[in-house]
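In this view, the complex is presented without one of its protein chains, the others remaining in place.
A, B and C are the chain letters, set down in written order, and residue numbers restart from 1 in every chain.
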Amino acid sequence: MAIEHVAVRKLSEQYSAIRSLSEKLALKLQSEDTIIQAMPDVSPPKWHLAHTTWFFERFILREKDESYVPYNPQFDYLFNSYYEKIGSYHPRHSRGVLSRPSMEEVYAYRQHVNDAILHLLDQYHDQPPQEIYDLIEIGLQHEQQHQELLLTDVKYNFSCNPLLPKFAETNSAKRSPLKTETAFIDIEGGLVEIGFEGPGFSFDNERPRHKVYLEPYRLASHPVTNGEYIAFIEAGGYDQPEHWLSDGWATVKKEKWKHPLYWRKTEDGWYTFTLTGEKKLNLDEPVCHVSFYEADAFARWSGKRLPTEAEWEHACERLDHAGNFVENEVYHPTAEEEQTHSSIKKAYGDVWEWTSSPYTSYPRSQPLEGALGEYNAKFMCNQIVLRGGSCATSKTHIRPAYRNFFQADKRWQFSGLRLAEDKA
Amino acid sequence: MAIEHVAVRKLSEQYSAIRSLSEKLALKLQSEDTIIQAMPDVSPPKWHLAHTTWFFERFILREKDESYVPYNPQFDYLFNSYYEKIGSYHPRHSRGVLSRPSMEEVYAYRQHVNDAILHLLDQYHDQPPQEIYDLIEIGLQHEQQHQELLLTDVKYNFSCNPLLPKFAETNSAKRSPLKTETAFIDIEGGLVEIGFEGPGFSFDNERPRHKVYLEPYRLASHPVTNGEYIAFIEAGGYDQPEHWLSDGWATVKKEKWKHPLYWRKTEDGWYTFTLTGEKKLNLDEPVCHVSFYEADAFARWSGKRLPTEAEWEHACERLDHAGNFVENEVYHPTAEEEQTHSSIKKAYGDVWEWTSSPYTSYPRSQPLEGALGEYNAKFMCNQIVLRGGSCATSKTHIRPAYRNFFQADKRWQFSGLRLAEDKA
Amino acid sequence: MAIEHVAVRKLSEQYSAIRSLSEKLALKLQSEDTIIQAMPDVSPPKWHLAHTTWFFERFILREKDESYVPYNPQFDYLFNSYYEKIGSYHPRHSRGVLSRPSMEEVYAYRQHVNDAILHLLDQYHDQPPQEIYDLIEIGLQHEQQHQELLLTDVKYNFSCNPLLPKFAETNSAKRSPLKTETAFIDIEGGLVEIGFEGPGFSFDNERPRHKVYLEPYRLASHPVTNGEYIAFIEAGGYDQPEHWLSDGWATVKKEKWKHPLYWRKTEDGWYTFTLTGEKKLNLDEPVCHVSFYEADAFARWSGKRLPTEAEWEHACERLDHAGNFVENEVYHPTAEEEQTHSSIKKAYGDVWEWTSSPYTSYPRSQPLEGALGEYNAKFMCNQIVLRGGSCATSKTHIRPAYRNFFQADKRWQFSGLRLAEDKA
Partner (left out) sequence: MAIEHVAVRKLSEQYSAIRSLSEKLALKLQSEDTIIQAMPDVSPPKWHLAHTTWFFERFILREKDESYVPYNPQFDYLFNSYYEKIGSYHPRHSRGVLSRPSMEEVYAYRQHVNDAILHLLDQYHDQPPQEIYDLIEIGLQHEQQHQELLLTDVKYNFSCNPLLPKFAETNSAKRSPLKTETAFIDIEGGLVEIGFEGPGFSFDNERPRHKVYLEPYRLASHPVTNGEYIAFIEAGGYDQPEHWLSDGWATVKKEKWKHPLYWRKTEDGWYTFTLTGEKKLNLDEPVCHVSFYEADAFARWSGKRLPTEAEWEHACERLDHAGNFVENEVYHPTAEEEQTHSSIKKAYGDVWEWTSSPYTSYPRSQPLEGALGEYNAKFMCNQIVLRGGSCATSKTHIRPAYRNFFQADKRWQFSGLRLAEDKA
């Protein structure tokens, strides 16, 4: 959940803790790894490290600290991601050509900005002004988002190298001795409320809390597993257009998809590439790295459907947020260990869950003012909402109202699904 | 509104009336015009004439009339549009290579199928079986949809020819002597119902009628006019990323959009290409041939927003459906002639109105069974709902619950917009 | 061979004879056939008819006849193919959108220009001025080139239609009762001359006659046959990179080539699409519709090579020019009927023969002045020379020195090959 509203010292500590995780992750890489961009969707790790730093520099230091001297004025062009109001920026698909600034210089840049931010906070004896507080908070949430992207991007980059490098050594988790069976949990619906309200941080796209009418429905107790997904593959799911959305079927044919991203079939069964190397597929783990198209087709083939984001949030907002997050250092979804299936499990962590909801504005929602208004609102077209966080998300980052979003064909995030159905 | 539930004789008459309009439109073309496909989104007129005929042959005659002999078995491949369950089909983008069958043969094919359909209906003395009735009805609705597409496709094809051919001579309409001003009409909202219910035809995507919660809102009395849209252009709207969705801005830059499709600026002011030739732009007509991206950017620039499809339907479902439809033979949106602006005008006809709603499934909606289930449901991704019909729509085709849908970048339909805003 | 230098009356007759062949060919088509452009390399038949007419209008009537009134000033834009000096022109890949002018109007345009040209010639009592003569002559040669293109383009267009229309009925030719075997004919070489010299027409790219040094070589008595080419296919030629140029192998993989264009393998053996419909492949006919890449790979696989254009011209310039040309109305290469193989056969007609020579300028060659200088010279890059004419070439059009040229991956012309080798 969101950062608590705290005194300056606490905020400085949070700042340092969150910022240092980025470096901790990056230090597992060799310097050449930090500059790879194996497809336009991913960014080089070095770029993530510099861009998140630029975010603090540009939106806080340069706006609120008159004494601040920018580290390098050209970084505005190099490390602006997409804020049109700030000015022109380096093309996204060409981030992989930026061998300079070197990693040494990027670390120096981070140090320079960290020092300036902490110095700025030190000037306030007790509480920083609300505006400063809010900007630091969004900067830290932003850093956490890029920590997840750094992991998914490294995974993609490494998967393209026939040497299949490992990001980390296996942090072996206990394995489920007994196969759980998915149950469907009844939920009443009616005129309910969703969206964020109350203390703590939320993005503009989660607000305001508002009324939605839901027909009665049922939500699966668990995310779909690899074993369940293999049944779809073996039944010919990737060869049968009747399960697929039209755009999805076109993608399946064009990309020659036959299984989730990172899977490989051998005589010895299915293998999958992970951040700890290629592994034999564990059938009880949640299926991962599927696109919305695949999630939707699987659901249709199952005679079920995906939940709407309102159904998901209404069903999950009071659940415990414990789960398999980036702090666990497993970097991969894990199998459920409890046999009970009378309640909703694994809603948080492990895999982002595709909903059936296109990403749109909530009624009476207001984007942030200024360039930060571009943070979320301008992407509200041709994207689908995912909920619940993943094994690469920080546990302090996720909330019930949190809305992640990607295009329907994207698969390189830790994206899975949970089934729903109408209640008779 | 939908075809009434009628006796055989009435159904046969409707069949003949609707089918003959396709030929009436096609007869305005020279034979070479019937085979042009100037971009993948459009289909050659000849293809529309054959495909709508194939629809009756394939889904009625071949399923329900054992004595029927297909006109040419290869037509299943040539004139299937996208029904995967039926089998493979000629690629959409290559419809323009089909110089054969010749127009003469396509007319013979239409006659052959018409004769067989009418013969089939004749076998029922009073009422046809419900299933036959339903199939004829969807076939006729389908024919009407393709009549509209034939017009929009001919317009696009002709616009690509420097000779700027005319589809028809101007059917000069009265012009508004006084400029009307747009007012905003208050609407209460609350827990309302939308979706089709009751007698008459509807598509599966309009059903079932279901509850939706609406905050109070205000809807513009008129569609946005050319004059209002020019103010956006002249204010630099096409050069300012802050008004645009991210995908929209990328499209503006890639396609070098500076104004709606078919407009041309001269020293003498703005001109627009129409089905009756290039004309000086009438500032009081509804703006037309704008994409969702442009509609959304215009609304944002205006300090307003687009309505959701639920807001549109709730506000307009009890309005009179009179309007400027294809039967008027104007083939172009017309200016409002009344000065009053205390109510919602021009909701039906003239221009399709972009809503802010992505095209998704209604709660508990059921697609049709079999291949016809592909008619609507599989397109429920990456498309936006438009409402109200246009000057190229049949007046017997439109309904309050009718959902049209296109991708956000499409502009060759008669697509405009109407503004909305939150009620304080 | 080239048009003789003749009196006005003879020139007028030649003009009418050559121009009317275009119409004779076009009259075999239905009007919709005249507007198809199934790939960017081909042009619609109607465009050929109008462009060749524009050539006479633009380069003769508008330059040399002050009284001439252009038929339609917009045709300068529509029917200029690539003459940059003349001004901008309709994009090549979009010729298929030009349903207007209608065929009726194009025939009227042809008549208008024909009348004006014949009227212009009538003004000269005996001999036209040399300049007029030369322009008429190049206009007629140009018309003949487009007659061949019209045939190859119709063939390609028709091949893309699953109905496989026929351009003409089979004009059945006698078939060879005995299989001929290819022999290799010794040729001395040394310091020889190639290039056009002497009376009659030639293009600028064939001049001047100039010295070339040739090592002794041997040239095959016959073009490679379908039967010989099938041996290459069956030996795995399309799967073995070692026979292919690097660009050729990339093309084979990208285009998934497995055989010449228009071939289809059935349980009943190989079939090929021809201008008279799909036919069982005659193994004794010259192989046709192969790219330079395929011709070169076949030669390499055979342990031979392609001849240079100088080798071809030196060996063939004194041979009889009789052969299977467009006048035969077979529209397809035919099998050799004589058993003797002691001399070079079929050098003229049947199939254009790929040489190993890139298309470059002859030493001291001078392009024509003005816009007609663009006719040939600007294409002297990334193209390969073919020699000898085909079954779609006019017999009055070909010469020993004639240089045809296409990119190495093109296959829709009647292009085959003849082998050569070094003489020990």
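Keep this in mind: contacts are C-beta pairs under 8 Å (C-beta built on N, C-alpha and C of every residue); 3 or more make two chains touch, one makes a residue touch a chain.
Computed from a predicted model, the values in this text were never measured in an experiment.
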item	value
Neighbouring displayed chains - absent chain, whole complex	A, C
Contact with the hidden chain (one of A:Ser94, A:Gln111, A:Gln127 or A:Ser343)	A:Ser94
Full-complex contact with the absent chain, from C:Thr53, C:Asn80, C:Ser356 or C:Ser394	C:Ser356
Residues from subunit C at the interface with the omitted partner, ascending	82, 84-85, 191, 210-215, 241-242, 244-249, 292-293, 296, 356-358, 360-361, 363-364, 374, 378-382, 408, 422
Interface with the undisplayed chain - residues on subunit A	30-36, 38, 46, 74, 77-78, 90, 94, 96-103, 157, 160-163, 165
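Throughout what follows, only the chains that are shown with their structure count from here on.
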item	value
Between subunit A and subunit C, the fewest steps along chains that touch one another	2
Maximum centroid distance from subunit C, chain identifier (CA atoms)	A
Centre-most chain, if every chain is reduced to its averaged C-alpha atoms	B
Centroid spacing, where centroids are CA-atom means, of subunit A and subunit C in whole angstrom	60
Distance from subunit C to subunit B - Cα centre to Cα centre, in angstrom	47
Centroid spacing, where centroids are CA-atom means, of subunit A and subunit B in whole angstrom	38
